[in-house]
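Every protein chain but one is kept in place in this view of the complex.
Showing subunit A:
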Amino acid sequence: MAAARVPLSLYVHWPYCSFLCKFCAFSKARVPSQGVDHERITNALLKELRTCLAPHKDKELRSIYFGGGTPSLSLPRNIERIISEANKLVPLAPGAEVTLESNPTLAEVTKMRDFKLAGVNRYSIGIQTLNDDSLRKMGRLHTGAEGLAAVDRAKALFPGRVTFDMIFGFESQTLRQWQEELKTALDHADRHLSIYQLTVEPGTPLFRDQRAQRVVLPSDDVQARMYEMTVDMCLARGFRHYEVSSYASHPSAESMHNKGYWRGQQWVGIGPSAHSRFTDPTNRQRISSVRIPDTQRWAQQCERAGHGTGKEFVVSDAEAKQEAVVFGLRMLEGISDEGFMGVSGGQSLTGYLCMARVQHYIDEGHLSWHAPTACLAPTERGLQVIDTILLEIIP
């Protein structure tokens, strides 16, 4: 029997949006007035795909994720070309997850079936909020009702494989409003939800508005309360909290692709600004790379050199160990000693972490140690303040 293939994920970045949300810090641009040159972008993506996936032919693709930007603005036949090209380079594992992010706007909803035919088997919809006022203020061109309609339609096409994003903590939002909104969202949810606290990222219009005090967001304590309420309400409806902002009603509905990031698995990202993390098969070095963020420059380089890589770094052992803990402890399943030793070169978790502090947080009920599986995990209370805890336990 052949040895098990090393899992690999593929991230494909689609750089355009039909509207720009005020809170978004991802790399994106409004669709150009002359329209998107679909052929050029797709060819560049395919070129980059061939260059960057080829060295990984002995691995297997566990997941593909089309993100952006708004990848539902791309053409289904091009999505299909990318999926089948990827499959040719590195075989898709049985049951591989292929997710596409979509806006709930009408034009894209009509393309849903074609995306399914192209090979997409998991659909992620950016609802963000059901409050029309907040949607307008954040620059989104759809209503809450349209959002729910899109979810319902997606559920019919991708039963059990639909997720959508919700955000809490918008300006002037009250606990009661969020409670009502979340209740409606849960009524329509399939088996997975991503629920984020609104984060004000530097460089976004929202950041500038907040700094200029044009926008006042709910206080930290109100936001904390919203988060706690979210965890409780989801659980009451059977949605288990498995990562800071992720909820699933069944383990099989958890995002395989995202868990790959948190478990420190390898992925290759293509498209402008996409990041990658993988082990170079030729020299076993851990590599981190990022593609050129500007779409035009990225495409030009792909055409010229076969890839649009902007920067590439070697990830040191020290960095890899830090990352393993930081991302492992975003999940309620935590990080296992075994998983950690995979990146640490044999050092155990207990040998690496400041165990006096770990013990302190275990005593305080923020962390737990599961002896049989040798697994360190945050408790719900601990997850809520994990950024503070990480600063203490990482040497």
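As a convention for this text, contacts are C-beta pairs under 8 Å (C-beta built on N, C-alpha and C of every residue); 3 or more make two chains touch, one makes a residue touch a chain; residues count from 1.
Everything below uses one rule, namely that contacts and distances are computed from a predicted model.
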Revision key, fill the gap. Given "GPI transamidase component GAA1", "Cytoplasmic tRNA 2-thiolation protein 1", "Translation factor guf1 mitochondrial" or "S1 motif domain-containing protein", the protein name in the UniProt record of the chain not shown would be "Translation factor guf1 mitochondrial"
Review point. Which is it among A:75, A:175 or A:224 that touches the chain not included here?
Key: A:224
Review point. Just one of A:93, A:229, A:326 or A:341 touches the chain that is missing; which is it?
Key: A:326
Exercise for review: Based on the whole complex, identify which of A:128, A:204, A:258 or A:295 touches the chain you can't see.
Suggested key: A:258
Revision key, fill the gap. Where subunit A meets the left-out chain, the residues are 11, 26-27, 67, 196-197, 199, 220-221, 223-225, 227, 244-245, 258, 261-262, 267, 269, 273-277, 288, 290, 319, 322-323, 326-327, 330, 364, 366, 383-388, 390-391, 394
